[in-house]
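With one protein chain removed, the remaining protein chains of the complex are shown where they sit.
The letters A and B name the chains in turn, as written, and every chain counts its residues from 1.
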Amino acid sequence: MSGKIDARLSELGIELPTPTTPVASYVGFVQTGNLVYISGQVTVENGTIQYAGKLGAEFTVEQGYKAARICGINLLAQLKNACGGDLDRVKRVIRLGGFVACTADFTDHPKVINGASDLMAEVFGDLGQHARAAIGNPSLPLNTAVEIEGLFEIN
Amino acid sequence: MSGKIDARLSELGIELPTPTTPVASYVGFVQTGNLVYISGQVTVENGTIQYAGKLGAEFTVEQGYKAARICGINLLAQLKNACGGDLDRVKRVIRLGGFVACTADFTDHPKVINGASDLMAEVFGDLGQHARAAIGNPSLPLNTAVEIEGLFEIN
Partner (left out) sequence: MSGKIDARLSELGIELPTPTTPVASYVGFVQTGNLVYISGQVTVENGTIQYAGKLGAEFTVEQGYKAARICGINLLAQLKNACGGDLDRVKRVIRLGGFVACTADFTDHPKVINGASDLMAEVFGDLGQHARAAIGNPSLPLNTAVEIEGLFEIN
């Protein structure tokens, strides 16, 4: 079962990490009907937060874009788990909620969250087109610069 | 197909703009089953952001209310598109997520987001009654004072 989406990920040079399971009273994702709700993902890579800080202060929009891409990859890792390993079961990326830790004068939240939106387009093509809200936050968990939650439809 | 809701909009003196399509890897709305998820709408009118700034600083609650109403009108424009032009297909406004750019001492977020909630009641009557979350943000995309996303059920 070497899938189409797995092949696409290889082509893009993306290796999905093992999704982290929260040591808490919540979980990485919940499925109800065909909908999969994925918990807010932060910029963790190999167990370490990347891009700890804020847009408008420590980080440029380009760095924020990369931070959002990491969150997107972590979303995909959870999603693969939700699909029992087969990402070809994804029917549609429905919604991303994008949170940007930033200063009060920062206004480029959309350009930051594009890092995850573009990833969905690269991986899923037309099925990756989603609704989205991008907002600013004074701070986020573990000082992550970006956090993104997702809603997906699967078969 | 001159609908009941179109007539109601005329009565209220509301002309829906052409919904803007993001030039990006996301879209204005996504439908899954009978649910329509609409992307966060800002205070754009005729291509220009109105009410750029923050509650508790540049703007009063009354101005914020008007800003939220603009976001609501932009939600309706996207929704009409999702309904193939026929707003009579709307069965229920399910949820609004309301984001208010504000100072740290501002506490009247609900009165601001009422600008969109009241609009839904005016346009859809009982079907406009929705669940809602209203929160504060240090800043929002393009410096908009208010951003609102929506979830709707349609036939």
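In the analysis below, contacts are C-beta pairs under 8 Å (C-beta built on N, C-alpha and C of every residue); 3 or more make two chains touch, one makes a residue touch a chain.
Since the model is a prediction, treat every value here as computed from it, not as a measurement.
K.L.:
Looking at the full complex, which residue from A:Thr43, A:Asn74, A:Thr107 or A:Asn137 touches the chain that isn't shown here?
P.N.:
Answer from the full complex: A:Asn137 touches the omitted chain.
K.L.:
For the chain left out of this view, which of B:Ile49, B:Cys83, B:Met120 or B:Ile148 touches it?
P.N.:
Missing-chain contact among the listed residues: B:Met120.
K.L.:
For the chain left out of this view, which of A:Gly64, A:Gly97 or A:Gly128 touches it?
P.N.:
A:Gly97
K.L.:
For review purposes, identify every residue of chain A that touches the missing chain, sorted by number.
P.N.:
That gives, for chain A, the contact residues 24-30, 32-33, 37-40, 54, 97, 99, 101, 104, 137-143, 147, 149.
K.L.:
Can you list, in ascending order, the chain B residues touching the missing chain?
P.N.:
Interface residues of chain B facing the absent chain: 34-35, 56, 92, 94-96, 102-110, 114, 117-118, 120-121, 128-138, 151, 153.
Methods note: only the chains that are shown with their structure count from here on.
K.L.:
So how far apart, in whole Å, are chain A and chain B when each is placed at the average of its C-alpha atoms?
P.N.:
Comparing mean C-alpha positions, chain B is 25 Å from chain A.
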